[in-house]
Structure formats: C-alpha cells, structure tokens
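Got a structure here, written out as structure tokens. Questions coming.
All protein chains of the complex are present and in place, except for one that has been dropped.
Chain naming follows the written order as A, B and C, and within any one chain the residues start at number 1.
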C-alpha cells in the first residue's frame, strides 16, 4: 500500500517539493541566524528585482531543457539587447517603444536561427547555442565597447517606476517607514511565469514539449510534429531571452559588454535546482521559480555573511549548491528504490 | 562502364558521409585554403635563435601547434567524459587554476618570490596531478554516485575552483624565476619545436596506447550508449564514468603545468578563462555526439587544433580580440551546418538529381 | 548628504558603538593590485578600530548591485564601493540616500551624480596615462612602433590609460602597430604579441595597461629572442607597481612602471571620521598620489616602499 502511494507522486512533483521545502528552510534559517536585512520584506523583493531577468531566462531554459535541448546563448543575448537598446536610445535618439521592439527582434532572431539549426538541420543544441553565445558576446562589443548609463528621459522614468507592494513596507535605518516595492521587470517576469506554467500544464503544445523530451522517436510516432516542437522551444527561449534582456536593461539602466556574464549557467542551475532534468521530459515552471529564488538566496546569504576572506564566497556558494543537489539526488534515489 | 564510375563516386560519397574524422579535416582544409588565398605568408616558418642561443622554429603554424596544445590535451579527457556520461565538464578552467596554483605552491613554498625552487618541478607536477585527479574524482562521484547531471555537478567546482586556487596560495601571486620552469611552456634548449606540442603528443600517444591495450574505448562507449545493458554485461557504469572524470583530471593537471609555465606565474581569475567552452567545442567539431556514446578521439584532437587555427587566423587579421568570438561563432556554424547529416543528405540527393538530369540530356 | 543625516546615522549606531560599514570590492584574486587593496581595507576596518565591517566581492556588476542593496537593507552606516562597471549605479545610490546610508567610492569612479555619494577616493587614471605617455615621449626614440595592450574595455583604468596614449600618439605621429584588449589576461597578451611577431611587423614599444599583461607580452618576446629593457630592442611599459614588476625594472628588463596606489583605506577612514564628527567634506574627490618609475633611476628602496 505504502509503496503504491510513493509511486503516485511523479518525479516532477517530488523534485518540486524538495526545492520548495529547502528554499523555505534556507530563508527562514537566514532570518533566524543572520537576521538583519532578512527580517525586512524588501530584501525578498530586492531578490526578485535583481533576478527578474534571470527568472525569465530560466523559464526559457526550462522549456528547452524539457524538450531535451539546451540554450546557453541567453546571457549573451541579454548583454546584446541591453547594449543595442542603450546605443539606440542614447546615441541614435530613439524612443522607448521602438527599443522594446528591438529587444524582441533580437530575441526573435536568435530564436529563429537557433531553432532552425537545431530542429530542422538536427545540429546539437549545445553547439548551436554556444556559437550563439559567442556571436552575441562578440556582437555586443562590436556594437559598442564602453559601458554607459542611459540618459533617455522616458527610459529613465520607466526604469525608476516602482510598483508599491501595499502593507509590506518596513521602517528603515533612520526610522522612516518605506513602502516595499518591486520593479516593472518583476511584474513582467511573474506574468511570464504564470503564462508558461499554464501553457506547459494545460495546453496540448505544452504536453508535446514533454513528450518530445521524454522520447523523440516515440513522440514522432505518436503523431507529434517533433521538428516544429523543438523549433518552438528554441524560439520561445530566444524570445524570452530578448524580453529578459530588456528587463535586465531596465534594472541596471546601462549598456555594457560584461552584462549578464555567466547568466546562462545560473539559469541552467536554477532550472535544475527547480527539478528540471537536462535529459529532458521532466520539469516544472513553478520549480524553476523557486530554483531562481533558492540560488539567489544562497548568494545573498553568503555575500552578507561577513566572511573574512574573499575566497570563501565562491567556496561557500559552491558548497551550498553541492549540498542542495546531493539532497535532491538522495531523495530521488530513495524514491526510486522504495 | 558507367556503372563502375557511379559506384566509385558513391563509394567516395559513402566514405565522406561515414567517416566523422573527415569533418575536422575538412574544416582544417577550409581554413588552410582561406589563409593561402588571403595571405600565403601565413605559412612562412623560419628558424631563429632564441634568447638562450638555441635554434627555434617560429611562424603562425608553429604558433598553432604551440598554443593549441592545452586544448588538445583537454579534448582527450573531455571526449571520454562526454562519451561515458553524456554530459560535459565545465570546471576544467577552474581546475587548471587549481592545478597551476598547486604547482606554484609546491615550487615556491610560502614565499611568493623564492630565489630558488623549494621542490623539484616533477614533484610539484605530481602533486598537482594527484590534486587534480581528486577534484576529478569529486566530480565523478557527484555524476556517477549521486547521479547529478554532469554540467550541473561540475558547476560546483566551476563556482568554487578559482576561489580554491586563490586559497591554496593565500591569494599571493607567486612568480618563478628559475628558467627551467619556463621550458614546459617554451622551448627546451636544443629542440626547435615548442615543448607544449611535445607534451600534447605524449598525451596523445599515452591515450592511443591505452585505447589499444585496454578496453577503455569499448567500455566507455558501451556505458555511454546503454547503461542498463552495460550493467547486465558485467560492467560497472558508475566506475567507468568516475574513471573518465579522473582521467580528465589528469589532463587538467598537464594543461595547468603548461599554462603556468608559459608566464611563470598565475592569475587566478583569468588563467584558462573560458577554456571549458573551447574544449567542449573541440569535441563537437570532431563530430562527436555531446549526448555520449560513440566517439572518435583523433577527431576531437583535430577539433582542438581547428579552434586554435581559427583563433590564430583571426589574430593575424587583427580582429579585435573581444570581437573574435563573433567571427568564431560564424565559422563554427558554417562548419557544423556543412557537416550536419541532414544537410549532407540533401546535398547528396540534389547532386543525384543533377546527375540524373545530365544523363537524360 | 547633509549633516542632519549624519547626526541621525550616529544615533542609530548599534549598541556596541561600532560603526557598521559594508564594503563592496572586486575579487582580490583579480590582480596583485586588488589583493593589496583588499588587505589594506581589512587591516583598517577592524573591530579594534571601531568598525563592524562586512565584505562582499564580485567582478560582476549585477552581483555587486545586489550586495549593495542587501547592505542597505542590513542598515549599514557606510557603504564603501569599488564598482566593477562605471554604469548602472544610479538607483542603488538613491536607495542608499533614502535609507540614510553614506556612500564612499574608492578606487574607481562611477558614472553618477556627485550628490549621490559623500566622497570618492580614486586614482586619476588619465594622469597615470599621461605620465606614462610623457615618459615615452621623453625617450626620444627615432621612431615609435607601439603594441598597445588594453585592459577590459570600458573599465576606468583602461579608458584613462588608453586615452592618454591615443592622444599623444596622435599629436606625435606615433605608429600603433596593433591595439588589442587582453582583458588583464597575461595569456591573451602573450598571444597578441606572438601574432605580431609571427606577422613580421616591426615594433619597439610595448605599452601594456597592467603588469600581468606586460609579463605575458615579455614571455612572447623571450620565446622569440627579442631583447627588451634598458638599451635593448623593445621598451616594455606596465602599470600597478607589483613588487615583481619593479624588480624587473631594477634588473633593467622592463623600462617603465606606472604606479596605481591601492592604499586608500586611511583616506576613507579620514572621511568617515570627519562625517561622524559632523565636519564638512571640503573636497568630494580625493585623488591618490601616484608616480611612474623609470628603470634607469629606480632603487631598491623604491621597490620595497612602493611595490605591492
């Protein structure tokens, strides 16, 4: 009887549960032992603000990983988008609406080309998107070398728009009550999380992504258009990277070739922490959401822990990541055995 | 008559589509021809006298052999890891930082600028090998024991590696002034060919012997293709995967030695930066599947030299070094598109049709 | 920042009377310069000296911004900042101002309004570049064929040191053989110089924007038997004054090293003391005193005193 019950919880849900439990344990632990900023709600919202772009790219990555692919061009695309939009706004006197279109256009272009190469020419996604990353990084410096703050008035206004979260504020250092806020990017990111969740969970296309990731050959024989499905996954990821690029751009308000370095790895790690398997077929957007939160909370805890030597930062983050993955792995192994 | 000729051409076609090693060879030819047309002086090799008064070869081709060595060595280990585990190790750059740091730590002791070496170079190197293999084993345990996917398992060391390297030397930046230490990244007196190339060749010979006199290839491939079935045939898939990571660890130590020897010093945050991506690319340019299984070692090694060939070519044309990656991307895409089976099939059926038309006419 | 806020800040000091500072720096393993800088800060902002200091390290701008926001939430009194990128700091500084946290920039300037920070203690990279370019001009070489190896594009150090050379080269009609970024990376510098050597182009000056890259360049020269140093074929110039680099100067293997002073902690402490006691800061921007060393005049004392 017991074993039956265990079997009923699917891999996806189990991984999701682990992530959520560990995240809350970690955050509450930080509140108790570190106190300070963690007791303020704004710290949580700041984690969201800082990671809205990562959240969006992670959604894209989860999607391609569910279909058994990968996309490591996202960090490069984010940098390219912010640089191009910055140059357009400041050096070419452009307007904000058009700059958003540019961001979408860049994402779309990457998605289309990479999707075509992966799905229709059947080239390994890792290589295609690695080349995509090289290309995007290189193009960014070709567009403009130096970092600069964007001065465009309309853009700055948009960037400084803060969405107040009612009732969540706190009293700050000098005794003033400050409302908690999130940036526009967070709203966009949350919207995307919800849309992606609904799409993956309830639409036919969503299930097709899972089927293709589970077994390409079988999916083909079940009457799914495998090529188109893979193409769409890569395309979505590209477009989401474009959107993430703009959200990132809104967060930092500048263009720079070094923007979002290593974001692809963080996105992959977040997805996996959230229970998506690189081998395809398993994953969940809510998991990804908590994966992003977990990863950035780890970084936040470590960076404000007051470590006495710089190298402990990297080592501690890695150790916590390791612990997380090992816990996940042990729980999964237990389940499969029992 | 006609029959035999078409058969022959078909054979050639088959050979071309069948042998994956032709992919990197074709890539090398492409680059070679491009350089020949653009500037034949690319191929000039000259014999000069170096600062120690010895004859050494120099020229772009020598540079390619020289600087491609670390990548070629890493490609060996990366190919095995890819084949056995179906994933890639992204911690090799960080691993090189650790290995380099260990070597310098042993050579210099706690004094970051010693007048003479505190230990023989060979000892330092062996210690680095052991340490690197331990870190490889760490990755291997995560992948094989805990069944964590390679790219994520190695993300741990990727995150921590450079910090560990800094910690090993207490964040000092040791400098070795002993000229013999520079031999490994430069020239050994009396030998006009750069030492890194020799080291790479030695690694290739070792791996070739290993593949000839052991079942490394068969086991690795079997495990990479079908783990369940391998287990039922008496293999221990976890151990084979573990082993591949340990071997990669060894390769990392060797590459680390060359890297620190080149400048007799180390910079933890930039040494071997982004080399993991190039190593993976080398495996892929060799036509190997990144999801594991069958592999061709020679093709991977050639893939590494393709990348260095490309980089050297771009430097030669004075492309801005931070924009190089964009050009590299374009060439890589062209290469993989040409070598994609789908494209070649289309091409083959197209030429067939053309031939048929000709025959009709 | 006005004095009113300072008074408030003093009030909210934690019970044990320590001043809370949050320090955001680049990763110290980036270079010898950074290691020295970090050590200096650590030695100054200790409990014994009356500080409760937290450190955060990153080479990535966005991670630095996140850390800064965390420090602001933690309620630090002073935020000391050496930014990875010059751009992108506006809104964080505003947050800090709202929370009554004083910001002091060190080592690197950023691209933000002066009113947003209390003081900035930095090196004048343009001046470093000018000193070096003027020194090069004074060498009165018959011709100038320069390999220019740049740092990470867009960093304050790269901009300052590249700008001065470019201006002088233009006015003096110097020939820049190649101008490439090696991103502070010795290996890349080695490959860049190697490529020039392979191409057979003539050059007689290497202008590397830090010591590491100069070292990489020299490794390539050594390999190809091109002599360098005082009275030799190629003039080698570097920056930062690492001890080992100054020793190269002393041995006449290199020709010039520009100083970039990492010891800003005492200046920062001065500023904090002044702010604590409610004094006005007369000068917002404090420029570090720096010089350039010539291989022909450098002494062992210089190496011991200025080497980092």
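Here is the rule we use: a residue touches a chain if its C-beta (ideal position, glycine included) is under 8 Å from a C-beta of that chain, and two chains touch if they have at least 3 such contacts.
Criterion: contacts and distances are computed from a predicted model.
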Omitted chain, identified by the protein name its UniProt record gives, among "Dihydroorotate dehydrogenase", "Arginine N-succinyltransferase", "K+/H+ antiporter subunit F" or "Sugar ABC transporter ATP-binding protein": "Sugar ABC transporter ATP-binding protein"
Shown chains touched by the chain that is not drawn here: A, B
Sole contact to the chain not displayed, among B:46, B:111, B:170 or B:214: B:214
Hidden-chain contact residue, picked from the options B:44, B:147 or B:231: B:231
Where the unshown chain meets chain B, residue by residue: 14, 212-216, 218-219, 221-222, 225-226, 228-236, 293-294
For chain A, residues in touch with the removed chain: 7-8, 10-11, 202-205, 207-208, 210-211, 213-215, 217-225, 281-282, 337
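Rule of thumb we're sticking to: only the chains that are shown with their structure count from here on.
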Geometric centre distance via CA averages, chain C-chain A, whole Å: 33
Inter-chain centre distance, chain B versus chain C - centres from mean C-alpha coordinates, in Å: 35
Chain B, residues touching no fewer than two other chains: 162-163, 166, 171, 320, 322
In chain C, residues with contacts to at least two other chains: 27-29, 153
Residues of chain C that touch chain B when the two form their complex: 27-32, 35, 59, 153, 178, 180-188, 190-192, 194-195, 197-200, 212, 215-216, 219, 222-225, 227, 242-244, 247
Residues of chain C defined as touching chain A within the complex: 5, 8-9, 12, 25, 27-29, 38, 42, 53-58, 60-63, 65-67, 69-75, 77, 84-88, 90-91, 98-101, 111-112, 152-154, 159
Residue ranges of chain A in contact with chain B within the complex: 117, 120-124, 126-128, 130-135, 137-139, 141-142, 145, 257, 265, 268-269, 272, 277-279, 309-315, 317-319, 321-322, 325-326, 328-330, 332-333
